[in-house]
Each structure stands twice: as structure tokens, then as C-alpha cells.
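Taking it in order: structure first as C-alpha cells, then the write-up.
As you look at this complex, bear in mind that one protein chain is not there, while each of the others sits in place.
Chain nomenclature is as follows: A and B, assigned in order of appearance, with residue numbering initiated at 1 for each chain independently.
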Amino acid sequence: MNKWRDNKAWFLVLPVFVIVAFSAIIPLMTVVNYSVQDIFGPGQRYFVGVEWFRDVLLDERLHDALFKQLAFSFMVLLTEIPLGIAIALMMPKKGWTASACLVILALPLLIPWNVIGTIWIIFTRPDIGLFGAIVNNAGIAFDHTASPVDAWITLMLMEIWHWTPLVALLAYAGLRAIPEAYYQAAKIDGASSWAVFRYIQLPKMRGVLTIALLLRFMDSFLIYAEPFVLTGGGPGNTTTFLSIYLVKIAVGQFDLGPAAAFSLIYFLIILLFCWLFYQALQAVGTGDKA
Amino acid sequence: MGLKLNGIGKTVGRETHLKDIDLDFESGSRYVVLGRTLAGKTSLLRIMAGLDRPTTGTVEANGEDVTGVSVRKRSVAMVYQQFINYPSQTIYDNIASPLAIHGLPKDEIRTRVMEAASMLHIDNMLDRLPAELSGGQQQRTAIARALVKDVDLLLLDEPLVNLDYKLREELRDELRKIFRARDSVVVYTTTEPTEALMLGGNVIVMHEGEVLQVGPTAEVFLHPANTQVAEVFSDPPINFISGTVGNGRVNIGHALSLPVPHTMAELSPGEYTFGIRASQLNLKRESEGCTRIQGQIGLAEINGSETFVHFNYGDDSLVVQENGVHAFEVGNQVSVYVRPEAFYVFNATGDLVIAPANQ
Partner (left out) sequence: MARIELNEIKHSYLPNPSDEQDFALKRIHTVWEDGGAYALLGPSGCGKTTMLNIISGLLKPSHGSILYDGTDVSAMQPEQRNIAQVFQFPVLYDTMTVYDNLAFPLRNRGVDKQSIRERVREIAEALDLTQDLNKRAANLSADAKQKISLGRGLVRSDVAAILFDEPLTVIDPHLKWDLRRKLKEIHTKFNLTMIYVTHDQVEAMTFADKIVVMYEGEIVQMGTPQELFENPEHTFVGYFIGSPGMNFLDCTLDGYIARVGSIDVPLLPSMTNRCTGQSLKLGIRPMYVGLHDGPVEHGIEGAVLGVEDQGFCKIVTATFNGSEIKARVNENGAVPEGKCWISLPPDKIKLYCDERLVRQGDSQ
């Protein structure tokens, strides 16, 4: 009786296997396949070994894109994490106001990513956008289609607006988990609000903050839809991040070989960072052991 | 309907939670697992229930290997330290839930639920929600839910530890009566020696993942296999004094030297640890055979009708449990009397050599 039930379970899981195979594993294998071949056309393939990898790793424009990507991720994280924590600290602890805040906070997270890109294009247009119009009327020339600096600023504002709520929600959850007694003890010890933050809240949020950091880094490192919609990588290639560059090679230039090689390298970089963060998370613990 | 554990070990990462456990549980018997926190009691219970798989070893129920069998398929009920009840269901539904899952007819469910509820004195609050009940009542609900299934294995993991002292006393009394009437294997964990003594049955003394001793409770209490068991299984703590035997004399501590008492006649010369329970030390000379130990009072704690006197004898700090209320000045000299026959003697490796007779 037991054995029969076990087999039935496998049947139920089969569809999932098939779907995952089609949508993930087979494409991945295909990419690996392409990355070691030079393809001129259907039927004309030549094995080139690691040539594409070498080309890709030596590509100047790739280095440029990587540098921009890292700079972007870094700046965004530097703003998002403290801002998210600050918002979480300011949110009410209970009652209907807390629920209301949580809902409002979550709204940006629910919008499809390319829609976000579109929202911000319009929002920052000098002529019809609310933000663009106000800033330009105030005397500051602001046009993200023309100036690289403005493009960066817009991208960062968009990214921060989109994702800070996630950090805030995670931080809020971490804060709620701190027992009241710690605050009471700090009160009795005469600790200032800063001391409370530094010695009680921050250490106890260790776990959730590491998760937030990990998630946000990965997402920002992979970012595609929003900048593509907003700037298309421009002006010029001042906002051509890694994923945008990758798509340009693969789809625009139809250089499947280098694109495939590049994808794999991209994938491995992400994996490396994931592993590093995971180790950090293990070392840091969840902050609630004391 | 027995349960057997063969060579059970559990290692998580670098930590060994359980080491080589061999235990035999007979149906219809009670077992109290006594040990300090982190001794491995909860890990053991989880493996017995089927919630965890052991790293090594097997679990046999009625001769069949059930090591890999998930808990849903086993006949197990478990009660936890935290009062665990379904918060959105009434007490009646909570208790009925295991029966409802198995699809028993409504009438039978009703009978069984009422039976369990009246055993635990919660039959007058069956339509309330758990949040409306006090801690003690919530735990009674959890226990009723465990009892209603009539399982082969009933596990309780320190169920009374979050309750008030008095509630604990009362529930313990009731639980004893409830356990006596059952066919299942009942396993109850605790950190308190007094609880183990009060529940009776058999005791399994655990320490740092290993089983130190198993046996009927009174027997293990009176004949601890080694100093560690004696330490774990005593409240107030058992007093240990190092000493030697040689030249026809027994030297206990720095000042006490007596001719070898007849109970210790078979000891070969050497170093020993002498153990004596606090209640066996007295402030008055109880009988002719008593010897005197002198020491300096550290502290006297009054516990209603008894006093615990902490005093220093050389380098050792000892506790005397004495009936009646006695006030003492810290620092005064005190004379404490003991019958030499009341000493436990442990050899150099800590194993029991002599236990007091007449018990």
C-alpha cells in the first residue's frame, strides 16, 4: 500500500519536472552549447572552445558595463538600506495605522517592472512630467534623454522608489520581533535613542538585513526592464548595464556565441555573490540568539 | 506494542545531539527522561515520534522498523512546552481534531472528546477559544487532544514548565492518575528531579546526548550509577566530598577521619568521592552512630517548614536540609551530624561503589 502511494506522488510531480526542464534546464544547456561554438547559420557551427570566453573577458565595453553595473548597485544599496531601516523605524507598531502603512508601502512592489519604467519616463519628462516640469521651471535643466547625469539620477530614483519598500518591510518584520523587555531595560539603563538603535535594534535586525542586502544586490545587479524602458541604455551607452549590453549582443547583433559565453559568466558572478552572502548570513546568525 | 531504539545517534553540522542510544520501552509503562537543558531530551523525543530522522541507528515499533516512517503514519501523540492549540477552533474542535481527521463517526467523536475533557476537568469550557483560557487550561486542552487518540506512544516534552508552581503540582497529580490507566508507552521529559520522583515509573537519566542510566525511578534515585547521575538526579544538589580509604580508616574531607564503617569494609585503599544527600545531614545528633562535621555557615535559606543551611567544610560547600525553621548567623561555626552508613561512595572514575543500605 505504501509503495503504491509513493509512485502516485511521483506522477503528480512529473508535470513540474517537465516544465522546469523546458523553461530552465534545456535552455541553460543550450546556452552552454552555444558558448563554445561559432555559429554562422543553421547547420554551420564550429567548435571554438574557450575563444568566446576569452573575447568576452577582454572586451572593453564589457568592462565598462560591469563597472557601471557595480557602481549602480553600490549607490543604490547605499541609499536603499539606510532609507528602508529609517522608514521601518518610523512606522507605527500596531493598530490600523500600521496595516495602512504596510499596504501603502507595498504598492510600488506590486507594479510590473516595465510599467515602472514607463511611469518614470513620463514623470521626468521636462514637458509633461510632474517632476520634470517642476524641476525645469525651478531653473534646473533636467533631461534624462540628453544628460548622462540626469539619466543616472532618474534611474536611481526609480530603483530606490521601487525597491526601498522591500527593505523597509523586511526591517519592520525584524524590528517587530524584538521583545519589549529590551526597550524597557534600555530605558532603565538610561540609554539614548541612538544607543538603543545601535546596541539593540541594529544587532537584532542582523538576520533580516543580511537577507535584504542579498536580495537587493542580486536584483539590482540583474536589472534590465526598468533601465531599458527608461533610457534604452543611453544617452549613448552611459546607462548600458550588464544585462542591457548582453541583450544588445545576443539579440541586436545576433552574436550568439559571445552572448552565451557572457551569460554564463554573468550567471557565475551572481552565484559567487550569492555564496558569499550566504556564508556571511551563516556567520552573522539571525540576531536573536542572545 | 513496544518501542525499541537501537544505536540512535543524531549529529547536526558539527554538533552531536545524541550518541549511541539503546532503549527499550514497554507498552503500558511510564518513562521519565530526566536531564538538564541541551541534554538531548527533545531530540530523542522527536526521533521517537518520527519528526526527525536519526543520523545513525533504527527505531522499531512492535518489531517493525519505522525509522523512516513519517510521523503521520505512526500512532503518536505529542504535548509540547508551549501550549499548542489551533487558535481559531473551539476547545471541543481542538480535542476532536485528531479523530475528525481519521473520519470517525460524530457520535463516537463526541463520546471520546467528553471522556478526555472530563479527565482533565475542562468539560465546562468546550465552546470557548484557546485564547480565552488560562495557561493551565490551554495545556489541559493540548493534553486532552493527545489522550483522545488512544495512541501507542504518548510523548510529553516538559509540558508543565510554563505553568505556575501550584498548577504544576496539581496537574502532575492528575497526570499520574491518567498515565496509570493507559496501554500506551508514555514518555515524559523534565529537568526537575522532584518531578521525576513524583511521576514515578521508570527514569532515563540523560546528559550531553548520552543515556547515563535507566531503571525504576526509586532504584535509580537510591543507586545512581555514577557521580553524574547523582548530580543530575538530586534537588537540592547532592554533596560531594573527596576522601581516601587506607590503613583501616576512612578520611572524608580534610577533617573527618573514622574507622572503616562496616558498609565500606570491602573498599580497597585509594581515593574516593563521598556523596551525601542534604537530607541525610542533620543539625542534631540523631542517633548513636552519628559523626560530626564542623564547618562555617555560608547562608541559611528558609523554605516554609524547612531550612537549607549552606556551610563550608574545608574547600567544599555543602547543603543541609533540615526540618523546622532555624535562623543562623553567617560566619558562625556549625556542627553537622551524619551517619557514616548514609554515604554514597564513588571510585576515582566516578562510578558507584557503595550505596547506603536500608532504603
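Throughout what follows, contacts are C-beta pairs under 8 Å (C-beta built on N, C-alpha and C of every residue); 3 or more make two chains touch, one makes a residue touch a chain.
Since the structure is predicted, the reported quantities are computational estimates derived from the model, not experimental observations.
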item	value
For the chain not depicted, the shown chains it touches	A, B
Sole contact to the chain not displayed, among A:Phe131, A:Trp161 or A:Tyr199	A:Tyr199
Residue of B:Ser257, B:Gln321 or B:Asn347 in touch with the missing chain, whole complex considered	B:Gln321
Sole contact to the chain not displayed, among A:His63, A:Lys93 or A:Lys187	A:Lys187
Identified contact with the non-displayed chain, of B:Thr191, B:Thr244, B:Ser257 or B:Thr291	B:Thr191
Options B:Leu167, B:Val214 or B:Cys290, residue touching the unrepresented chain	B:Leu167
Sites on chain A contacted by the missing partner chain, in the whole complex	179, 181-182, 184-185, 187-192, 195, 199-200, 203, 289-290
Where the missing chain touches chain B, by residue	36-37, 134-135, 163-167, 169, 176, 191-194, 197-198, 200, 217-218, 221, 231-232, 234-237, 277-279, 298-299, 301-305, 308, 310, 319, 321, 323, 325, 330
